[in-house]
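Up next, subunit A:
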Amino acid sequence: MNWFIEIFRTSIGKKIVMAITGLGFSLFLLIHLIGNLTLYGGKELFMSYVEHLHALGPLIHVAEVGLLTFAIIHVVSGLILFWQNLQARPIRYKINKRAGGRTLGSATMPYTGVLILIFVVIHLLNFHFIDHSLQTAFQVISATFSVLPYVVFYTIAVIIVAIHVSHGFWSLFQTLGANHANYMPAIKGFGIIFSLLVAAGFGFIPVYVNFIM
Partner candidate 1 sequence: MKPDTKLDSKTPDGPLVDKWDRHRFNLKLVNPANKKKFEIIVVGTGLAGASAAATLAELGYHVKNFCIQDSPRRAHSIAAQGGINAAKNYANDGDSAWRLFYDTIKGGDFRAREANVYRLAQLSCNIIDHCVAQGIPFARDYGGFLDNRSFGGAQVSRTFYAKGQTGQQLLLGAYSALMRQVSTGMVKLFPRREMMDLVIVDGKARGIVVRNLITGEIETYDAHAVVLATGGYGNVFNLSTNAMASNVTASFRAYKRGAYFANPCFTQIHPTCIPVHGTFQSKLTLMSESLRNDGRVWVPKKPGDKRLPADIPESERDYYLENKYPSFGNLVPRDVASRNAKEQCDMGKGVGETGLAVYLDFADAIKRNGKSVIAGKYGNLFEMYEKISGDNPYKTPMMIYPAVHYTMGGLWVDYNLMSTIQGLFVLGEANFSDHGANRLGASALMQGLADGYFVIPYTIGGYLAQTSFSKVNVQDSMEFKQGIDDVQKRIEKLLSINGKRTVSEFHRELGLILWDYCGMSRNEEGLLKALSMVKKLRHEFWENVYVPGTGNDLNQSLENAGRVADFLEFGELMINDALARKESCGCHFNTAFQTEENEAKRDDENFCHVAAWEYTGDDQMPTFHKESLSFENVELSQRSYK
Partner candidate 2 sequence: MISKSINLTLKVWRQSRGEKKGHLETYYAKDISVDMSFLEMIDVVNEDLTKIHKEPIAFDHDCREGICGMCGAVVNGRAHGHEKETTLCQLHMRHFSDGATIVIEPWRSRAFPLIKDLVVDRSALDKIIQAGGFISVNAGGAPDANALPIPREVAETAFNAAACIGCGACVAACPNASAMLFVSAKISQLALLPQGRPEGAKRVQAMVRQMDECGFGNCSNETECEVECPKGISILNIARLNREFLKAEFS
């Protein structure tokens, strides 16, 4: 543990922690997305996915605890970094101009991060912390997304996630040192494609459920 704290105290250490947890979330997003895509196949396909998922039993809980731990670490490190970065420049510039390196994603990481946190809490309240004995997962989804404000909310939230990922994905490779002149464009490109997939894949679900299904 001392060893972990010693590394965590350094700036790069905290960034490594951000990167590893971020990588975890990226993988989770990917799996979550693949699972949710079954919705487009209709109710039966989706419910069979849910059943297969529940069949994993205790593994699900392990994953849940893991995700929660990752979330706490990611949020706490992120907040510390954000706070330290604010302090590193006590007097700001009168004129701020981007040189061309910053992107929408990179410039808004802390803010999109906080919004995602709020979103995740609401999302869990909507779908997770409810009595699953009264209705099936599919019914919950249909019910939620029949409310138009929810559709708008989820669509926006997913776009915010995509913005976060658009910087976070390549950034985590850079932080872990897995970067090289030859494959940096590929990593950056893949990060953008991944974030677009997240935006489109997740973002279209509420619309699909509300208007098409």
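Quick note on the criterion: contacts are C-beta pairs under 8 Å (C-beta built on N, C-alpha and C of every residue); 3 or more make two chains touch, one makes a residue touch a chain; residues count from 1.
Per the selection procedure, all candidates are chains of the complex that A comes from, given by their letters.
Just so it is clear, the model here is predicted, and its values are computed rather than measured.
Here subunit A is displayed by itself, and among the listed chains 1 or 2 from the same complex, it touches 2. Residues of subunit A touching candidate 2 in their complex: 7, 9-16, 81, 84-85, 87-102, 106-107, 109, 167, 170-171, 173-181, 184.
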